[in-house]
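So that we are looking at the same thing, I have put the structure below in structure tokens.
For this view, one protein chain was removed and the others were kept in their places.
Presenting subunit A:
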Amino acid sequence: MRAIAFTMARKRVASLIAVFVAVLFGAVAVTTCAVLGETGIRGTAPPGRFADADVLVGAPAELEQVEDIDIPLAARAPVDASVIAAVAAVPGVERVIADLSVPAAPVTGGQAVPGLTGHGWSSAMTGEITGRAPTGPGELALDAATAARLGLAPGATTDVIAGGKRASYTVTGVAAGAPEGLYWDDATAAALAGRAADLLAVWAAPGADTGDLAEAIAAAAGPGPVVATGDDRGEVENPAAAGSAGELIAMAGALSGTILMVVGFMVAAALSVHVAGQAPELALMRAVGATPRQARRLVAAQGTVTALLALPFGIAGGYALAGVARDWFVSLGMLSPEIATAWSPLPALIAIVLFLLTVGLSARAAAFGVSRLPVTSALAQTNTEPRPEGPVRSAIGFGLVGLALVMTAAPVAMPGIAGLAAVGGASLMSVIGLALAGPALMRKGAVLIARFLPRRAGVTSWLAAHNIGAYAARTAGAVTGLALAVTLAVTNAFLQTTPDEAARAELAAGLSAPVSVTAPALRGVPAYAVDALAAEPGARVATFGSTTVYEPSEQDGKQRYEDHPATVLGGDVALADPEVTDGDLAAVKDTSVAVSASFALWGGLSTGDEVGLLLADGRPVTVTVVAVYAREFGFGSMILAPGLGSGPPSTVIAEGLDAARAREVLSIAPGTLVGGEVGAAAAERPDKWVNLVVIGGLLGYVLLGVVNGLVAATARRRPEFDALRHSGATPRQLMAVARAEALFFGAGAAAVGLALSLPPLLFLGVGALGSPLPVGPYWLIPVMCGVVLAAAYFATVVPARRLLAR
């Protein structure tokens, strides 16, 4: 049996190469995605500054979910002073450092130096110092590298913007062995941070067992703080790194759906072309006594062997690409550089199992029709093309497409972001439906073309239209693939750009004021700068910042959290206009909040209702809804008062003074920018590029598969060309038929792809922007149509020419 399979396969090398290529690049994509996912799950940053400490204690960095991936928290809660004291009192503790990290920007030459962090002096963990340690509020020490960079030596003075104010400090010492940073004395650091500690670093007394000590500390610290030893310390010391790993998991998870769908589709398409090519042999095998099962096994064996040949290369490529991708994510700022790629055989195993299953199932499914025919009709069938597609398959396909189109209307029915998810799901569903309904759709389309073809269009176009209909099964996979490429590219691009544009437009409209101030170099506009603006006579000032809130829920008795983007609005909130539809924005203070229309809809909330939430740092809070607003792309799901946010505002808007005056006032705060685009920083998302690259790669993969399929399909047309030749067709006419066919189904694929992507985009435009015109890269539409036409054209015409040259 294996020998027969091998011999049959040897005669069909071209279509097996298509299978090989589909598996090869598919395995690259799946392995890469799996390695990145595993990196997100297992990859922890090693402890940095506190690598020596035996135990680290800090607030949790994640919300635990039962039987699901934990959700990283956007901010970290402080460690209470009472916990510090309790931990220090634990027997076996030799030393405790209460570490604080405060963004600090020294001012040199009138410019704020970005990217530095200040700590308490005990966090320097060194006695080696030129000069002396800081001991009072106006004093500062630096590590040697930072001192050199800033040109500061003991005795010099410098201004530093930290903790919402600008103050002058005298440099008392330069510590060669300290980690990078600015060091105040511990009390000054705590005062600037406004909290006791971000984390505790604990050293055990000589002879104390670390494990026992950690247990004792956990008991002393009470519920809440995380007590970490060994590799787990990294997560406590650097929760941002752990958070970025969580983002990586989420991204790999989101992309894996698209990748698996496309790869599965392409592998199945390549196999169905391969099986269709050997239908005559299969029929003969059946005639000489092979059972249907044996016939299917023959085909499956060829596919499996091909997959086994392709997988090692694909998996190796996937591991290599994962390393490159990880570095790229780091350079985009999406992943903390501390997180190293996790290498394990697991992704390879996943790829092997996934592909062997896909190939085995697809091959058997593709051979199912031929293998089950009665022997006599199996022989007869193979002279003509495969029989009309099953009505059930077509019905399911058309049903899915129809359902998907209904779902795309969601953004109109459901306001805002809630509708977006439905659109994404709908476009996936329509693609699956299209794959099923493809042959039937082509047959019907060809009938239409043939009927409405103008008389003068000529015999070759007429023949082409008839051929497309009659040989629908042969090319449907390729055409559906091309349509898939168009839908995938267009929907994905606009699904991203339209909400981005909506957010930008809503923020521009909702925060319009004569003056807007941002301070990216200072990681937010410091409080003293806001105060200075507000102190101007006649000035009205509002602050705007972004945060995250987590909405707890129970699913089958398991705790779940959903994260929502939220806005922190302070100052004179009347300056902001989130388009309040109910209640009063001015009432947003303390624990009174405004919620978006979607959030209100899903939660069944109206003004006066209370809802339990977790804030960005995981603090639980019960808030009261006092207003409902419409501009949720710009303002997120919720508007909170500053007390519930974290960090300084990203944008400050002001009225009652002009930009020139504002610049004058803010000369005291270098690093602030007057007139920067409102919320620009919020709208710019690095994962946009990741999506672009992934979709681009998948498109290339789809096109490659389609071209392979078309080439294999055309190579099988010799008998058909002969029949036409004997009817008097010249080679030129045969080429013209091939060309017309290519153009018909290239254009058909583009039209179907656009038809499937346009309704969701129109509805999306209406839902997000209030106009049916979605915003995005319009050039992508003609480009994709051109690419699809060119692919169809060359993949048909070139092999047809080779066929005729023989």
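Heads up, the rule we're going with is that a contact is a pair of C-beta atoms (placed from the backbone, for glycine too) under 8 Å apart; a residue touches a chain by one contact, two chains touch by 3 or more; residues count from 1.
Everything below uses one rule, namely that contacts and distances are computed from a predicted model.
S.K.: Just to verify: the chain that's not displayed, which of "Rod shape-determining protein MrdB", "ABC transporter ATP-binding protein", "Cell division protein FtsL" or "ATP synthase gamma chain" does UniProt list as its protein name?
M.R.: Not shown, but named in UniProt as "ABC transporter ATP-binding protein".
S.K.: Return the single residue from A:L605, A:L692 or A:L724 that touches the missing chain.
M.R.: A:L724
S.K.: If I consider the whole complex, including the chain that's not displayed, which of A:A187, A:A219 or A:V459 touches that chain?
M.R.: A:V459
S.K.: So which bits of subunit A touch the chain we can't see?
M.R.: Residues of subunit A in touch with the missing chain: 383-385, 459, 462-463, 466-467, 469-471, 720, 722-733.
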